[in-house]
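Left out: one protein chain. Kept in place: all the others.
Here is subunit A:
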Amino acid sequence: MSIRTLPLLFLNLGGEMLYILDQRLRAQNIPGDKARKVMNDIISTMFNQKFMEELFKPQELYSKKALRTVYDRLAHASIMRLNQASMDKLYDLMTMAFKYQVLLCPRPKDVLLVTLNHLDAIKGLIQDSPTILHQVDETFRQLTDIYGGLSAGEFQLIRQTLLIFFQDLHIRVSIFLKDKVQNSNGRFVLPVSGPVPWGTEVPGLIRTFNHKGEEVKKTEFKHGGSYVAAPKEGSLELYGDRVLKLGTNMYSANRPVETHMSAASKNLASRTQESIVPNPLAKEELNLLARLIGGMEMQKPSGPEPGFRLNLFTTDEEEEQAALTRPEELSYEVINIQATQDQLANDELARIMGEFEITDQSRRNASKGDDWLAMMDEL
């Protein structure tokens, strides 16, 4: 599948994460200066130049586990902490929101507009930091440089790659159910009305030509939907009317961020398949992951600034309850090197994995990569 998908996946999921964190920080009445620091720290880590360099390299999509690990790190890039249950819920919301956006994009290229919508909004969340603003603008330029010239066929492949990544995820999100964009079975509503994509004609016309290319007949047929022509094309400029609303912030201070945890997808066969078959690419993926996260410059909580815990639920009790009742098939596993080693039956691979062994050196001396690996083992 497409090897240009990761940046789009990462930036859009990251954007959704920031929308939700911003909403929760306000709903939980976190003091302004702390909230500002958290948002700025996370955004700055996300758009770090080294990190972006790694991200934009042509590569296959990471597994769901690997990607979740990246967001775990990102969410903890500042003085804020999230419990497992809240992190799970955050990730559920992020993934379902972007799945919805990809599915509803009128044309495959519109996923670029969705990404720009996220970037526009992220810039609005940055406070008093021209440096971070500049980082985001740099990423904007990289995006339009690489994706601005891709063909419709390449975008279709990207879209298909994204949809395959999100296949079989049917978590019900409160805000989607209320807005009637998601059905109670977890499937998204696909409207059959509204503007057609840019470049598509309104269905209903049959034109017949003779061998000289002259139109000889024009007939109409009943399509079944009620579509209208597209008004205009969304802009890919740094500042411009994107036209598309997908990817803009749907959370305001008053809208709750609930999810329903009954697994709508009963199809477990495909998921168990994923975990049983030992992944021969485990080492390759770990390498990529290490390089990617190695590019993240984490702000260590230094000085007198005390951390705080953010709760994605309305009360602590709710959060505890959610952790206990989360269905097995929906548990996200953050990559644990030891567990991966145990899982691999193949001696050869286990030997290769042994190259990642953590020695008992003080963290100050270890390189960034080892530092990360050590922290992962402690999760």
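We take it that a residue touches a chain if its C-beta (ideal position, glycine included) is under 8 Å from a C-beta of that chain, and two chains touch if they have at least 3 such contacts; residues count from 1.
Just so we're on the same page, contacts and distances are computed from a predicted model.
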Tell me the UniProt protein name of the chain this structure doesn't show, selecting from "Fructose-bisphosphate aldolase", "Protein ECERIFERUM 7", "WD repeat domain 54" or "Hemoglobin subunit alpha". "WD repeat domain 54"
Would you indicate which residue among A:50, A:134, A:187 or A:309 is in contact with the undisplayed chain? A:187
Using the document's definition of touch, tell me which of A:58, A:124, A:148 or A:307 contacts the absent chain. A:58
Missing-chain contact among A:28, A:127, A:144 or A:160 belongs to A:160
With the missing chain put back, one of A:4, A:37, A:118 or A:242 would touch it. Which one? A:4
Which parts of subunit A are in contact with the chain that was left out? 1-4, 58, 103, 106-108, 151-154, 156-157, 159-160, 163-164, 167-168, 170, 183, 187-190, 192, 196-197, 199-211, 213, 216-217, 221-225, 227, 267, 269-270, 273, 280-281, 284
